[in-house]
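A single protein chain has been omitted; all remaining protein chains appear in their positions.
Presenting subunit A:
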Amino acid sequence: MKNTPFTDKHIALGAKMAPFAGYNMPISYTSINEEHQTVRKNAGVFDVSHMGEFMLKGENALDLIQRVTSNDASKLTAGKAQYSCLPNEEGGIVDDLLIYCIEENKVYMIVVNASNIEKDWNWIQKQNKNKVEMHNISDDTCLLAVQGPNATKILQPLTDMDIMNLKYYTFVKGRFAGVDNVLVSATGYTGAGGVEIYFENKGDNADKIWNAIFEAGGPQGLKPIGLAARDTLRLEMGYCLYGNDIDDTTSPLEAGLGWITKFSKDFTGKEFLEQQKQEGIERKLIGFEMIDKGIPRHGYEIKDHSGMLIGYVTSGTQSPSLGKAIGMGYVRNMFAIIDTTIFIKVRDKLLLAKVVKVPFS
């Protein structure tokens, strides 16, 4: 099992640790509910250094990115980032990812899920016909997500870069907490605002940045946050988690990711998805909330009022912010309508739920 540069700190802080995507990661430090609220109401720090980063360089880098991803990366100018996915040719998703345009038409960084680093690398390499220079910098890159409404206010004194006014999905690169070559982007997967901070894993960079962040934020209530709260935060927003809500067999159109699927350009899997769009999808990812008491979990069956199986739960939890049980799942199209009542099979019982809009409210 791999460690991140911060593993010792998590253990010293008393975090509950567990293997995640081959890394020894902090699941929770105190309580999921508490950590969740800290991020929603103030600010918290996630170690997400397990995520994968690839650099793509050269005149054909954009062509390759356009070929393998579904969103239109030609729209990116230096300093902008984009959410996208790698579709396969059978209407599934190899991974979802972020693309950072470091230098237009020349240098791009893509950020992928830890569990998919090798799969993504091979998938992209296979389509790299024009010998785009690719580097897997995952092991040499630290990533801390500082999320929450007070995150940028807390971090601003650590840098001369203007991060308080950073627009969503843009980034700056420069000196941060005495460390050079730090990329700060207004991204994150919590819906709480804040930034993600990428920097090189060398020398005492990791120590310096972690310590500076907590020295600046500690007095203001900034806390370390585990992966469990990361999951409840993203689920409240209705964001897909790879391996749960999307995978090699779910199409971006079914997953509600049509907005990152641009048919105005060519890409791997386009034909399949275009046809799927024309013919109409048979199932759709929905958000639902429980009416009966019970918590939906990944893999539970979804049924209609007659007891017919209409789909499966992909994610579920008790929502710490809303105080009710929420979930996502794929259902047959005709049930994917707001306010439709459905039943979730929780152990031996069919519990009433209804389809709702995401983000959950």
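Note that in this section a residue touches a chain if its C-beta (ideal position, glycine included) is under 8 Å from a C-beta of that chain, and two chains touch if they have at least 3 such contacts; residues count from 1.
One rule holds for everything that comes next: contacts and distances are computed from a predicted model.
Selecting from "Glycine cleavage system H protein", "Electron transfer flavoprotein alpha subunit apoprotein", "Histidine kinase-like ATPase domain-containing protein" or "Multisubunit sodium/proton antiporter MrpB subunit", the unshown chain of this assembly corresponds to "Glycine cleavage system H protein" (UniProt protein name). Of the candidate positions A:Thr4, A:Ser84, A:Ser115 or A:Thr232, contact with the unshown chain belongs to A:Thr232. Touching the missing chain, out of A:Asn24, A:Ser74, A:Asn105 or A:Gln318, is residue A:Gln318. Within the whole complex, the absent chain has one touching residue among A:Ser28, A:Asn116 or A:Thr314, and that is A:Ser28.
Where subunit A meets the missing chain, the touching residues are 16, 27-28, 31-33, 228, 231-232, 293-295, 297, 317-318, 320, 325, 347.
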